[in-house]
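What you see is the complex with one protein chain gone and the rest in place.
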Amino acid sequence: MKELIEKQKFTGLSAAEVEEINAEISHYEDKSAVSIEALKIVQKYRGWVSDECLIAAAELLDMSPAQLEGVATFYNLIYRQPVGKTVIHYCNSVTCWMLGAEKVRQRLCEHLHVELGEMSDDGAYTVLPIVCLGACDHAPVVMVGKELCLDVIENTVSEILGR
Amino acid sequence: MATIEIDGKHYEAQDGQSLLAVCLSFGLNLPYFCWHPAMGSVGACRQCAVLQYQNPEDKRGRLVMACMTPVADAMRISIEAVPASQFRRENIELLMINHPHDCPVCEEGGECHLQDMTEMSGHTFRRYRGQKRTHANQYLGPFINHEMNRCIACYRCVRFYDDYAGGNDLQVFGMHNNVYFGRFEEGALENEFSGNLVEVCPTGVFTDRTFSAHYARKWDLQTAPSVCIHCGLGCNTAPGERYGQLRRIINRYNGEVNGYFLCDRGRFGYGFVNSPERIREPLLDGRSEITPQAAVNYLDNLCQTAKGVIGIGSPRASLEANFALRTLVGEENFFLGLNDIEHTLLSTIFNILRNCGIHTPSLREIEQADAVLIMGEDVTHTAPRLALSLRQSARNATFDLARSLKIAPWQDAAVRELKTQIKTPIFIASVCATRLDDIATDTFHGSPEDIARLGFAIAHRLDDQAPAPELMSDAENSLATAIAAELKQAKCPLIVSGTSCASIAVIQSAYNIAKALPSKDKQLTFTVPECNSLGLAIMGGGRLRQAFERINEGVADSVIVLENDLYRRAHSQTVDLFLQSAAHVVVMDSLRNKTAEQSELLLPTATFAESEGTLVNNEGRAQRYFPVYAVSEPVRGSWQWLTSAMEDSEWRHHDDLTAACAQAFPDLAAIAQVAPGAAYRFKGSKIPRQPERYSGRAAMFANINVREPAPPQDLETPFSFSMEGVTAQVPPALLPVIRAPGWNSNQAVNQFEEGVEGHLRGGDPGMRLIEASGNLAWFNDIPSAFKAEEGQWRIMPLPHIFGSEELSLHSAPIAERRPAPKILLNPLDAQALGVVNGDRLEISRSMETAIATLPVQIETTLPRGLLGVPAILPENQQINNPERVTLKKVAAEAENKPEIFL
């Protein structure tokens, strides 16, 4: 799977990507303001932002690749390395930590046979820590893709993944 | 004015200034990192903390960052108070957590701002027990080393490189304590001012790669004040030498000229001084058996006996050397060594500067302009440091807005965040895209004629007395109207032009515009190609063509060529014929070149680093450079060769020559006051070129002779080749090195300025020779519009910062950055010729054989009918406007390297 991702030849941003990025541009006083949105749009289609995509997006926004990379590397939700199809974010902030986040992490990693940040062999999952997901009254909390999973206690991990 | 109290002492300061700047200008030791005198405050490093008391009763005070605090009347602060000094000590401790302990092998060592500030803050004991974070380094090209582990994240590099110098390939990546300053990928830093990172970075992250190749500590370098010889702006430099080798060049502050910054050509172009191409001994007919004395006798004899001796001067030689030659051969036999176009351009410029009554600004004044029009120049390539100043003037509209919002101009980030539609109007009319286009409000691309016509049209719109061109297009007319309107509104408009598009009309139109401007404070400046171009123009003399005629017509039979490669100035055949026709050819130069090869007698001359002299920059500022180290016989300064050949001359010393030159030309009268003469003594002694910690003096030549040699004597300047004496309070023109107690880096300059970013105490070096007076009439020669002709192209040499200047090209790092030879073509022309990027075209002069075959690069901004050729080869220099050529596509199989056969 990893090899597969690397092998896909880059032929420029897709028409859909360019269109979505251009639509965002109209919301701001200046083109480069869209940098973060542009990266997120690319990521929506491709899962992560490769060097080629970053260079192409920079060109679209009249920025240098270095300028866009400076932005990309600041934010933690922009992936500059391949990640699994679904990213599992487990909250490791204070309340979740107190109520068992570490065990949740262990279970997730064991279950998927990955270390944090790695892609599972089938390319389906990557587990990453995330800061407080704003659901502390239901700690510990995990976000699978875009879905928030509440009150995750360790023995429901496989259940979450089944969803 | 405000009275402020610092640690119980009272000081007078300007209201609203940054407190840090003010403290530094009082000579107080307050450490800082992120602040920079030219770049203002951002409050990132937190090193400049002081205690501020709210009122006279307040005993506790609160910490404030001095750099972010505006001075106000009755302000009471303490630098020394324990909470402040403790905070600064602990802040340094934090900065040092990840900083490696590699000072002994770090090239910044001994002139490191971080070392200085660490000492100043009193952090001496390390409490941190964890691991240090490490980074990988990048290859950044031939100029700059990268050692990221030394980074203290002050953000000055990106603030200089991006915000100040307009680069975009050096950025900051990552966040928290893992910020990385570098490029997207390895490769040469693209910006032409990258070398300043060496001085802007307070640690050893960015160091001078050319210096690494032959490194020595700052305290081991012998230094003297110098002037950059690589363009006409005359930036002040401080070259350093050890073991008879020039090791590096750093900036020497001059408040009116270069301020804190140099361009990369000026900083890294010095390698020619150490080049194996240097001429080291006199050669007679190519053989080295002639002694210096015999050479002098030969020269003397030649002048006595030859049928006629003419002298060809040089815009890259000092006033004194040119004047000595002129004296030796006689005024009527002295030629400036400029071809017709150069000669006419320079005398036109001199005439305008001298007689037009419009102020020619210094670079500092240029930064104040509130509207700019650039006529025909890509200044980044022709007068690089000027481009950096224009970049600052581009911000003036924003500064005005900031003022109206009560944001101090030194609040750097806050001012830059004011992104509005208001921009300083900057217009660039040029042959094709320039490196300043990103700050331009509008650009115009055309042939020199069309640029000049636009200029005349603008002048006419400003003042209907000014002649108007006929038959302008609607687009040109409306552009002219728009530019005129902006310039008219400006309080301090600036017109920039110069010699690089080789058009008198462009220069004259620039004058007409300046003349037509209503503002009292209008400014007009011209770039000139070489370090003493304007000096030569002031001195005056015959044209190169006339020199050729003298010999070819047999009026004279001998020629002395002073530091001038004539093959850069005229067609080879012409120069060949000339040199062959002369019975005796004497060439004086420092580097081998084609002219030198043709000499009967070749005299080895000292470079700027080994000799003294006066140069006049484009502003008309005369400046003196001094030998950094004693050159060994038989190499001598050109002026020395020449004066020793004048048997009955009274000029024994350089000062005599300078004085005589000043006396001979009213316009040069002030050159004698440029710097104190050789008799100057400070506290009874000469000024040492060597710092007081200069090491190894007793042993450094032990391999030659175990006895410590007596230092060479310097009879020509106020400097000694030794470490005895003091440098702290000498006149600015004689400051060899910037250093103060506790301040070992170049940042010590704040101890020498009248207020931060101000003039040097005692006045910035240099004397302005020309002040605006008089009033010239309108120029009326308006060229007709350029018309592209079927099958014919006009060659436009395009100067390049790395490659167009003769001497710097002999330094390998500069040569490495020279662009590849190529020809630029308009896309439609390329289409008509059936060529695409990378195809090769053969260039021929009409009716003649091919002169070059070069790959094509399509350039959308180049007008049709023009052919852009980077002026990076000696041969390109003599491709003269308005030469027309034909083009022929070369079959693919012939493909290989570019070939030039001129």
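In order of appearance the chains are A and B, and numbering begins at 1 in each one.
We take it that a contact is a pair of C-beta atoms (placed from the backbone, for glycine too) under 8 Å apart; a residue touches a chain by one contact, two chains touch by 3 or more.
Methods note: contacts and distances are computed from a predicted model.
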UniProt lists the protein of the undisplayed chain, choosing from "NADH-quinone oxidoreductase subunit F", "Aspartyl/glutamyl-tRNA(Asn/Gln) amidotransferase subunit C", "Electron transfer flavoprotein subunit alpha/FixB family protein" or "Lipid II isoglutaminyl synthase (glutamine-hydrolyzing) subunit MurT", as "NADH-quinone oxidoreductase subunit F"
Quick one: which of B:414, B:468 or B:788 touches the chain that's been left out? B:414
Of the listed residues B:81, B:153 or B:238, which contacts the missing chain in the full complex? B:153
Out of B:2, B:97, B:630 or B:646, which is the one that touches the chain we can't see? B:97
Across the whole complex, list the residues on chain A that are touched by the chain not included here. 27-30, 32-37, 39-40, 70-71, 74-78, 89, 92-95, 97-103, 130-139, 143, 146, 148
Absent-chain interface as seen on chain B, which is shown: 42-47, 49, 62-64, 68, 87, 90-91, 94-95, 97-98, 127-130, 152-153, 155, 172, 174-179, 401, 405-407, 411, 413-414, 417-422
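By our rule, only the chains that are shown with their structure count from here on.
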Here the gap between chain A and chain B, centre to centre from mean Cα coordinates and rounded to Å, is 48
Note which residues of chain A are touching chain B in the complex, please. 29-30, 63-67, 69-70, 73-74
Spell out the residues on chain B that touch chain A in their complex, using ranges where they run on. 168-175, 183-184, 419
